[in-house]
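Beneath this line is the structure, given in structure tokens, with notes to follow.
The complex is shown incomplete by one protein chain, all other protein chains being positioned as in the whole.
Per-chain residue numbering starts at 1, and chain names A, B and C are given in the order in which the chains are listed.
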Amino acid sequence: MAGETRVNLKKLKPYGDIMDDGTIQVCFTLPVEPSPEAREAAIMIAQKMGLDQIKLATMEKAADGFALFVIYGNVRHTIDFTQIKVVKIEAKKRSREEIDQIIAEKIGRKLVVVGACTGYDAHTVGIDAIFNMKGFAGDYGLERYQWLDAHNLGAQVLNGDLLEKAIALKADAVLVSKVVTQHNIHVKDLKDLTHKADQMGLREKMIWVAGGPRVTHPLALECGFEAGFGVGTKPSDVASYIVEEFLKRQGQGDLKATAAARPKGGKVPVKISPKKSKKTAKLPSRKKAR
Amino acid sequence: MAGETRVNLKKLKPYGDIMDDGTIQVCFTLPVEPSPEAREAAIMIAQKMGLDQIKLATMEKAADGFALFVIYGNVRHTIDFTQIKVVKIEAKKRSREEIDQIIAEKIGRKLVVVGACTGYDAHTVGIDAIFNMKGFAGDYGLERYQWLDAHNLGAQVLNGDLLEKAIALKADAVLVSKVVTQHNIHVKDLKDLTHKADQMGLREKMIWVAGGPRVTHPLALECGFEAGFGVGTKPSDVASYIVEEFLKRQGQGDLKATAAARPKGGKVPVKISPKKSKKTAKLPSRKKAR
Amino acid sequence: MAQLRLDSSKIDHCRQLAREISKPVEELIDTHTTIAIERATLRLIGVNGAVNRGGQAFPEVNAIIEDLQSEGTLSKGVLYWFVNGMIQKKMTAAELGTAVALRKINLLKLPRSPDEQVKKEARRLCDEAKKFLIRQREHRDSLRAELKDRFDPEGKNGPLLYVIVATGNIYDDVIQAKAAAQAGADAIAVIRSTAQSLLDYVPHGATTVGFGGTYATQENFRIMREALDAEGKRLGRYIRLTNYCSGLCMTEIAALGAMERLDFLLNDAMYGILFRDINMKRTLIDQHFSRLIIALSRIVIHTGEDNYLTTADAIENGHQVLASQFINERFASNAHLTDDLMGLGHAQEMNPEHPNVFLLEIARAQMTREIFPRAPIKFMPPTRYKCGDIFYSHLMDAMFNLVGVVTGQTIQLLGMATEAMHTPLLQDRWMSIKNAVYIFNGAKDLGRDIEYKKDGIICSWADKVLDDTVRLLESIRTQGLFRAIEKKAFAEVSRTETGGKGADGVMRRDSDYLNPFFEIL
Partner (left out) sequence: MAQLRLDSSKIDHCRQLAREISKPVEELIDTHTTIAIERATLRLIGVNGAVNRGGQAFPEVNAIIEDLQSEGTLSKGVLYWFVNGMIQKKMTAAELGTAVALRKINLLKLPRSPDEQVKKEARRLCDEAKKFLIRQREHRDSLRAELKDRFDPEGKNGPLLYVIVATGNIYDDVIQAKAAAQAGADAIAVIRSTAQSLLDYVPHGATTVGFGGTYATQENFRIMREALDAEGKRLGRYIRLTNYCSGLCMTEIAALGAMERLDFLLNDAMYGILFRDINMKRTLIDQHFSRLIIALSRIVIHTGEDNYLTTADAIENGHQVLASQFINERFASNAHLTDDLMGLGHAQEMNPEHPNVFLLEIARAQMTREIFPRAPIKFMPPTRYKCGDIFYSHLMDAMFNLVGVVTGQTIQLLGMATEAMHTPLLQDRWMSIKNAVYIFNGAKDLGRDIEYKKDGIICSWADKVLDDTVRLLESIRTQGLFRAIEKKAFAEVSRTETGGKGADGVMRRDSDYLNPFFEIL
């Protein structure tokens, strides 16, 4: 159509009301009293951020010595959207029934998953959403899976205690929730856990999964986990991942060709021979770590 | 006090909840469908803007093919606040009574001010706030000043018509309001007026004042005006400026030493000999321009 | 719906006063025509092309009418000459329109067929035009039926979500309109470019540059209607389209809007006078003809009383709005609009810092609902007190939405957090719709679940405003509408009978004035 505008993905820019206008809204506070100079300082900051056609919507006195600004402007920056590659959890999304069936057929014993909200973090709602029977957003929790042996340790669980429990329960997967993030406490706690697990020789024996509202998959990888789940995760998302990853480690990677690349290189996980008895089935290489 | 933090004006940064954390909030839309890649693109734009510790608060589907983001992050940029110099209207703020008295005593005739909202801009509320008797925010309008002869031509006044009227009324000051700013129509219209005024030899004979919610003093200077007034202007602000500027041009700059530097260099305005008769008093050099 | 227990005899009295106020104007309307009425008449019978004037597309109707007017021959009505031309030249209206506009044919110089024949042919052409409009209306109604349109003029299904688009470029407008519909908007208004209302012609073709809005043109109407039809089908909801039928071309916009199946038109008996400084007579005569077309096409009008509260204080002047609504209602009835087409406008524009401001706003909105129970009331958002603090502005809209749903308004024009800044960005509109959806759903039945205390703040305020309205209408009746407007009866704006733009386009009709539309609409 004449006059019509199309997005240029090689030079992607924010959209206000016309393609490529680059319009964005910004709000911040400067620790100076509102004044023409403060206004100028705010505009200069916006300029340094790469904004053109800066429109200062308001300068408000937020308190003595604090000026608050709302600014609209047009960013110069563009992004080559066609070049963006994001590391993603590649597991195929399956239903509870499918997952149960796969475990029954291909593994033949219950997978043991142990979860907790660690450190001094007392937020249980997230980990409960994943574990509890009733689940989250209409998706049943892991405790409801016939072929999962799901243990939710609750919140305020110290890393050491979690690892002990994981060993005792012979966990196949460890699921960690982190909600409080001030001063990056979540990152510290997560790294500490995988570090301790490394020292105890547990890293390769279990699947490490992190979750929480500020957790992303890349962040989880950075902390030594194998997968990270964020806002809005459903239990079946996690279960889908765990079962696929488990099979991949067993060499049954045939479930899905494009499974996620393991972060820690291609170290092949131990093989297990599926057994009928659920009680005794375990990863053969697993030993009590203490 | 121990632990207390003070602002460093040489390296001023936005304040979130701790001095110099640089926290800002950003909201924009990208013309792509929400996806992990879109999220990454948004983060990359934030990075290009100079943000660290980027926290993507939300990615929302604003429409098919449009993802909306709210982001918090910490800007790296700092501003040397001590070096900021802002061109300001330096006129001393005076009351209506004071202004009337100064005109009566030092000029001895009514000053003629002509105002309009120009072009196709139909917003009268702003110019009315300055002119109408009842004024704005408890401050009486110019029509109420005994020693001002105030003519409000209303809105939708074409530049040519305004200039004609200004000549006919022997205006000492021309007050222009611009409210609609889309596609910078206000800048175009303002520049066109001063350009026309130049051609008609009116520039030095009258005081040119612009106003409106998006008008700033620097913008007015850029458009060839001598002063610009923005949001929240009161009639007495404008009147204070006009009378001081008028006296300065007459060489009676003694009213205030630090009067604003004229934008068009130091060209000395014509002198007038104050006369008693208000009716006939005028700038002697003024002639009908056509 | 909660009840304010208003004195119905006072309401009846107001309607009676409005009737008396309109009387002298009706005489004026019956004896005059305007260049705009004549242009619209030509458009209705099929003259919608444009000729090149100085590189720009200039409507044929303007070329034709200007020539006739300059010869002083328009007071017989354009059809008097034009239909004769069609007969003489055996041309369709479109063909003759082009030829005359290009001055290849001079209508005044043609031989004249018998008056009866011209009259009869004129009538036939007008009947055809009417049939076309009815077909367009039926087409629109069938689309609505197909999508199970839930619009209820009395607002019983909750307020309709109405947003504006205003990029200046019709193609960008389409993008924004679709996005808005996806987010939940029920109606899209394409705001017109600044000052189009002062143009004495309707621009031609698709346009991509406008200031503060997009030009209203027949082609732009068509493009947007087509886009909304498609989007509506995809979404399974009928999406309404709105434009502005005010200003010097209100008659023509009504005609074009009717042809292009618009749903809503901003159309007010006095808005042009007060806010665009258009001549009183011109406006009042034009509005009647525009409304005749609108009534036929069963388009819902939106009156512009909300604007009063942008120039006059909303707390003090609520009665001006109500008085004007009674007058607008009267003029609309005179043009055969039924109650369910009268989208009487008002707005939530009181100072947000006034103590108990929501109570006063509830009183105003609720009384509007109760006084005009069958009208699809159009409720406009806060604009005047909107400020650069977008977070605060967003809250003002939330409270506006709350008042809207509690008092059962029919059409809710959603406010924008960035009202004080710019015409809405896509994201502004999205969050505004989210705002309305949230409030409308959460307070769905609140209005039905509460009662207003007798003699409470809300009921007393409504009583006061009604009393003030009676007084104002009485004084307008006494002075006459023209003089009352001069004395700032509305919006603190003064206009004179002879002042304003477009006065020279008004003509007293000759005794042999010919325009069958006045009979059949």
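Details
The rule is simple: contacts are C-beta pairs under 8 Å (C-beta built on N, C-alpha and C of every residue); 3 or more make two chains touch, one makes a residue touch a chain.
Note that the structure is a prediction, hence the values are computed from the model and not measured.
Contact with the undisplayed chain is limited, among A:Leu68, A:Ala116 or A:Ile167, to A:Leu68.
Touch with the chain omitted from the figure is made, among C:Arg234, C:His336, C:Lys453 or C:Lys487, by C:Lys453. Per the touch definition above, the residue from A:Thr5, A:Gln101 or A:Gln156 contacting the chain not shown is A:Gln156. Summary of contacts with the chain left out: across B:Tyr15, B:Phe131 or B:Trp208, the touching residue is B:Tyr15. Within the full complex, the residue among A:Asp121, A:Asp172 or A:Glu244 touching the omitted chain is A:Asp121.
Residues of chain C that touch the chain left out of the display are 2, 352-359, 389, 391-392, 394-396, 398-399, 402, 417, 431, 434-435, 438-439, 441-446, 448-453, 456-458. Residue positions on chain A in contact with the hidden chain: 27-29, 60, 62-64, 66, 68, 120-122, 124-125, 128, 154-156, 180-183, 185, 213, 231, in rising order. In the full complex, chain B makes contact with the omitted chain through residues 1-5, 15-19, 23, 25, 27, 55-58, 60, 70, 72.
Please note the rule applied: only the chains that are shown with their structure count from here on.
Centroid distances from chain C, each centroid being the mean of CA atoms, peak for A.
Separating the CA-averaged centres of chain A and chain B is a span of 49 Å. Centroid to centroid, with C-alpha atoms defining each point, chain A and chain C lie 53 Å apart.
Shared interface positions of chain B, i.e. residues touching 2 or more other chains, are given as 27-29, 66. Chain C has residues 388, 420, 422-423, 425-427 in contact with two or more other chains.
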